[in-house]
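Removed from the display is one protein chain of the complex; every other protein chain stays in position.
Letters are used for the chains, namely A, B and C, taken in the order the chains are written, and counting of residues starts over at 1 for each.
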Amino acid sequence: MFIYALEFKVRDYECDLQGIVNNAVYQNYLEHTRHEYLLENNISFELLHHQGVDAVVAHIDIAYKTPLKSGDEFICKLYVRKEGIKYVFHQSIFRKVDNKICIKAKVEAVVLINGKLAASHPQLEELVPLEQ
Amino acid sequence: MFIYALEFKVRDYECDLQGIVNNAVYQNYLEHTRHEYLLENNISFELLHHQGVDAVVAHIDIAYKTPLKSGDEFICKLYVRKEGIKYVFHQSIFRKVDNKICIKAKVEAVVLINGKLAASHPQLEELVPLEQ
Amino acid sequence: MFIYALEFKVRDYECDLQGIVNNAVYQNYLEHTRHEYLLENNISFELLHHQGVDAVVAHIDIAYKTPLKSGDEFICKLYVRKEGIKYVFHQSIFRKVDNKICIKAKVEAVVLINGKLAASHPQLEELVPLEQ
Partner (left out) sequence: MFIYALEFKVRDYECDLQGIVNNAVYQNYLEHTRHEYLLENNISFELLHHQGVDAVVAHIDIAYKTPLKSGDEFICKLYVRKEGIKYVFHQSIFRKVDNKICIKAKVEAVVLINGKLAASHPQLEELVPLEQ
């Protein structure tokens, strides 16, 4: 199901006073994984922006299952589907030591071209599986 | 409906290369608003942690409506409900200049007492409206 | 000596696993204070950037005196001097409850116009005291 995976290690500054990774930081992990996945498909988030094409998150849903701690290594995996005009990234994070699921997220992105909502973008369209 | 409101102003370091506030940063705004709301009710998130009581986010759902930009002032509002063992914070962010809604979020928190899931905590229970 | 002051309150997500504000976060406080100071003088850091004018930090020196903790309120103060082509911001942070100094910083900024180092910029020049 997953078509892309990226490895990370928790950095201490990402942990808060509870001694675990702060909830907001998982969105950083998710975003970086999406952008690296795009890059692997020759799509630069930054370059798109300079061309007037902005992929923006319209909705995010995150279930927090197991907190990551200082020193934890983990893997962020994803797959993509198209739902109407939305590119939906299904993303999960697994702790490396025991493959335990840490978070499960659904990230819905839409494309703005010169600030206007677009139904699709050729480069992003290639990411969507044909068999869908 | 909303019972608490906190004012903010976007800080430039919170904006990313798209020139708008990064998606993850809204979780910072939401968290800070919840913690300030708790403090106003004499509940310290930090103190609870040192007493072995951790309120942790189990699930978050955010609809991104209008992006905030450099210099924008905004208000983060909330109200709380109890659903089973979950304390559910309904939070919205409004841009100050025109009261436009920026994000709408539902944050479900649970309480861990000495690392174990608890059905409730006396101090948090006082936040839940009786008429619910 | 100080000509500008901005009030803040520590946000819990800014604290790390030592339970104190993470060192890097003070740079956020310093930057936000500089940008708000500029805004009060009708200089928008963002607008300058869109005009091809970038004020960039060339050197920073921070002495950490007293750590800030969850819930602390504090004031960030500054004054500006010109040293050669550098705009030097002298910035200190004081804890509000007892006026104790938290950090003392010297931030040297230079101006790039269309990517090239410039000796000065008219708007920024107005910030430098005449009596210097």
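To be clear about the criterion, a contact is a pair of C-beta atoms (placed from the backbone, for glycine too) under 8 Å apart; a residue touches a chain by one contact, two chains touch by 3 or more.
Computed from a predicted structure; not experimentally measured.
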item	value
Among C:Ile60, C:Ile75, C:Ile113 or C:Val128, residue touching the chain not depicted	C:Ile60
Candidates C:Val25, C:Cys76, C:Ile93 or C:Val111 - the one touching the absent chain	C:Val25
Absent-chain interface as seen on chain B, which is shown	12-13, 15-17, 19, 22, 24, 70
Residue ranges of chain A at the interface with the undisplayed chain	11-13, 15, 19, 28, 31-32, 35, 39, 44-46, 69-71
Touch residues of chain C, complete complex, unshown partner	17-18, 22-25, 27-28, 31, 46, 49, 54, 56-64, 67
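In this section, only the chains that are shown with their structure count from here on.
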item	value
Computed distance of Cα centres, chain C from chain B, in Å	28
Whole-Å separation of chain centres (CA-atom averages), chain A against chain B	22
Residue list for chain B, restricted to those that touch at least two other chains	28, 31, 46
